[in-house]
Every structure is written in C-alpha cells, then in structure tokens.
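One structure is given here, and the rest of the page talks about it.
Left out: one protein chain. Kept in place: all the others.
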Amino acid sequence: MIVLPLSHILIFSLVLFAIGVYGALVRRNIIGILISIELMLNAANINLIAFSKYTSLSPETGQIFALFVIAIAATAAAVGLAIVLALYRVRKTVQADEVNLLKW
Amino acid sequence: MIFGMGVFKGMMVTLKNFLTSYVCKPDNGGIFTVQYPEEREKVIENFRNFPFLVYDETPEKIRCVACGICERECPPKCIHIEMALDAAGKPTRKPAVFDVDYGLCMNCGMCEDVCPFDSIFMDHAFEVTAPEQSEGLVRHKERLMKSNEYFQKVRPTLASAIDQKRKASEDKKKAAAAQAPAPPPPSAGGPPAKQEPK
Amino acid sequence: MPILEIAAKFGTYAVMAVILIFALGVVTFRNLFHCALCLAAALIGTAVIYVVLQAEYLAAIQILLYVGAVVTLIIFAIMLTEHLAGKTARQNNSQSLLAIVGLLGFVTLLATLILKTPWPVTPTALQAKNSVMGLGKALMGTYVFPFEVISIILIAALIGTVVIAKKDAPEEPL
Partner (left out) sequence: MIRSWEFYVDMIFVTAKAWILSLLGRFLPDWIVVLASITISGVVILCLGPVIMMYLTLLERKVIGRIQNRYGPNRVGKWGLLQPIADGIKMFTKEDIVPANADKIVHLLAPIVIVVPALMIFLVVPFGERMTAVNLNIGLLFFIAVSSVTILPIFMGSWASRNKYSLLGGMRTAAQMISYEIPMTLAVVPAIMMSQSLSTNTIVLAQTGDFDLHWFIFTPWGIVGFIIFFLCATAECNRPPFDLPEAESELVAGFHTEYSGMKFALFYMAEYMNAFTLCGIAATLFLGGWQGPFLPSWLWFFGKTFLLICVMIWFRGTFPRFRVDHLMGFAWKFLLPLTLINILLTALWQFTSNLTAWLWSILILGISLWILVKLNRTFVPEKRHYPLES
C-alpha cells in the first residue's frame, strides 16, 4: 500500500471542501450550487475513509458511513433537481437570487 | 398461447432464412444475388437500351438517309443529324453527322418505331460509361454504326423479320423495274414502306 | 521495489492536483455543462484516491453512483433548464471576493490545526486488509439500523421526486 501522511490527505480534502463551499456561496444558478454541494460531500467522504484507514477503528466503519453519504447525496441530487425542474416550470428561471420570495 | 412465443417464431423465421441461404437453390429460399461482373443474367431478347444505326455489308452502305424523322420525333431531343453534301453541294442522302446523346436518351424506342428505312434500332448495351457527363456520353456516327450481323445476334427475331421484309420489297422493286424499265428510280432506297416494328 | 512505490506516491499527488484543478473548474466555468463534466472528472479522481486508500468497493460505488447516476441527473437538469445555444448569463453573484477571503482564512486555520495535531495513526490499522465481505457483514450486522433508515429515506425521496417533478394533470375540458 502507498503510505501518504494522513495530514496530506486531510489538507487535500480540506481544500476540496473549501472549493465546494466557494461554489455554493458564489453561484447564482441552483444547479451550480447543487454541484458544489456534491463536491463538499465528496471531500467529507475522503476524510471518512482516510480516518478509518489510518486510525485504529475497524476499517469498515468509515467506508460504511461513506456509503451512506453517497446514498444521501444521490437522494439530495434527485430531490433537489426535481425541485429545480418544478421551479423552472413555474418561474422560467433557475437563478437563486431571483427566487427569493419563498413563494410563487 | 404462451407469452412471448411470437418472439421465438420471428427468430425461427430468420434462422431458417440464414440456414437456407447456405444450402438451398435460389428459387426455394437460397441467395438469388447475381455477382454482377463475374456472373451475368442472360439479357432477354426484347430488352431495349439506347439506339444504334444498322448498316448492311460495309459501313458505307448505311441504311440511314438522314431524313430527320427520328430527330423530330425524339421526345428528349437527343438526336442530332446533318445530311452529307457532295462536292457540288448537293445533298447525298447520307448522314454526315449522326449524334445521339446517351445522357439525354430515355430509351423510349420512339426512333425505332418511326424510322421508315429500318435504320435505327434499340441496342442491348447497358454498360455505358464515360469519364465526363456532357461530351463523354454523346455517341457519334462511327460508334453508333453496327453491322446487320450484330443486329441479327442481339435481336434475331426482329432482325430476320426486317430482313425478310426488305428482301420482299427489293424483289417487288426489281419486278417493277423489270416490268417498266423506262423511268429510272430517283432514289437509291426503296419506296418508304410502312413498317411494322414487331 | 522502492522506485515503483515512489512513482505511485507521486502519482497520487498528481491525481490530487488534477482533482483540485477540476474542482476549481467546477466552481469557475460559466457554462454549466462544462461544470458538470469537471465534476465527473473530479469524482473519478476521487475514486482513484479511494483505491489508494484501499477502499476499492467504495471507489466502484463512487463511479457507479456519482458518475453514472448523479452527474447524469445533473446533466439532465441542465439540459432541461438551460437554453441550449443561448448566451450563458452571469453565473456568480457579488459575494465572490468576500467568499475567497473568508475561505482562505478557514483553510489556513484548519490546515495549521491539521498539521499540528498528532494523529493517532496505528501501523496495525494500516496493515489491516478490509474485504468486501467484511463490509457486507458490518452493513448487515452492526449498521443494519442506519441501513434500513437509508432505505426508507430512499423510498421517500423516490416518491417525493416523482410527485414534485410530475406535471400537473391537464384540466379537463369543460
């Protein structure tokens, strides 16, 4: 197995997470925000697996939580995109700052 | 009736076709493709494609008299005829130019029908190629002229009928000439006999 | 074979760099379709990192679910909402600079923390082989309750998605 220092992996996932946060903060398009959230979840997954690999927990734990995260991410994407489609059908826009009325 | 049997029925049909294409004769399920350049289907006698000019023994004795009837009757106007002139500038009743544009010709056979001198007939040639479209497909007199033997070979029934008719009219003319020799016939060709193309 | 190991190590760093570049692409491209493609590339790269961390099963699941399903869903949504050949509108709001500054602070803070923490890395855990079978046993044994909860969430999400995205029935002609 290739031994990388744990801290390198953690910093990598931190940067990935920060990029995701940047996207989620800055994007106007709701789909763009969703994509950025997927990046953030991904960075969290890397952390989970790295921790369970490197520390003395049983190696399955982190992987199973990563599995759950992937499943939740898939549902989030599906539901979120369904909402986006419904929104687009009604308002003809997918820009987040144009739907700030919380109603239609 | 089991669900999905139609699927298997269809597959059996194609399987049968696949297998019979290897073992069977063309007329009961085999391959009936003709591998063209190597294998050729026999061209039937009444096949007609592109006109040609008939001469009798030598190319000088061409039957055509350049009357221009076919040129007039041709629906796509693909025939072009110019009569030859002798040294004195008198028409000689021979074609100097006889062009058929195969690119225009639509193989109707009208020229064959209207020709009163049994001169132009439809050919069996179908492998006509040219490197270029407009000029290359124009056939001049030299290439259009084919002997009576060739005509006998490709369309024997019609050719022998025409020969008999021409012989009969020749005989009749000779007999007429023997009876009344005084007025010489003005033309080399016989009197235009109404011909039956079939 | 030290040469191969060193090569693999630097390969891993290279993969990480590529992932970060693609992630930057995800948040900066104007064209959302390109963003989605970059996301797919970043996710595939993450799967490679999983393989390096000896989580092959997770890597395959990652590709299967993320690239095969989530990215496809996103592209579907992009195709259904974007105007295909039209000009792309301004994609970022005015918080860009603020976000960069804040996130730089966040990253430096956490990075120093990560570097200063003595991580309890155990050599035994590094040697431990985890098999797909062990994963399945854990999923069906220790973690069976969250597993069932996830399945209920999935069902709920399925039904909810259909209900939300369904077009309203056309009104009956009078």
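The letters A, B and C name the chains in turn, as written, and every chain counts its residues from 1.
Please note the rule applied: a residue touches a chain if its C-beta (ideal position, glycine included) is under 8 Å from a C-beta of that chain, and two chains touch if they have at least 3 such contacts.
In this text, all values refer to a predicted model and were calculated from it rather than measured experimentally.
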{"item": "Neighbouring displayed chains - absent chain, whole complex", "value": "B, C"}
{"item": "Sole residue of C:Ala40, C:Ala138 or C:Ala157 that reaches the chain not shown, by the stated touch rule", "value": "C:Ala40"}
{"item": "Interface with the undisplayed chain - residues on chain B", "value": "3, 7, 10-11, 13-15, 17-18, 21-22, 29-33, 35"}
{"item": "Hidden partner chain, residues of chain C it touches", "value": "1, 3-4, 31, 33-34, 37, 40, 44, 56-57, 59-64, 67-69, 71-72, 75-76, 79, 84-85, 131-133, 173"}
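Rule of thumb we're sticking to: only the chains that are shown with their structure count from here on.
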{"item": "Separation of mean Cα positions, chain C and chain B [Å, integer]", "value": "78"}
{"item": "Chain A-chain B separation of Cα centroids, rounded to whole Å", "value": "81"}
{"item": "For chain A paired with chain C, centre-to-centre distance based on mean C-alpha positions, whole Å", "value": "6"}
{"item": "Sequence positions of chain A contacting 2 or more other chains", "value": "none"}
{"item": "In chain C, residues with contacts to at least two other chains", "value": "none"}
{"item": "Contact footprint of chain A on chain C as seen in their complex", "value": "5, 8-9, 12-13, 16, 19-20, 23-24, 26-27, 32, 35-36, 39, 42-43, 46, 49-50, 52-55, 57-58, 61-62, 65-66, 69-70, 73-74, 76-78, 80-81, 89-93, 95-96, 99-100, 103, 106-107, 110-111, 114-115, 117, 119-122, 124-126, 128, 130, 134-135, 138-139, 143, 146, 150, 153-154, 157-158, 160-162, 164-165, 167"}
{"item": "Residue ranges of chain A in contact with chain C within the complex", "value": "1-4, 6-12, 14-16, 18-23, 25-29, 31-32, 34-36, 38-39, 42, 45-46, 49-50, 53-61, 63-64, 66-68, 70-75, 77-79, 81-86, 88-89, 94-95, 97"}
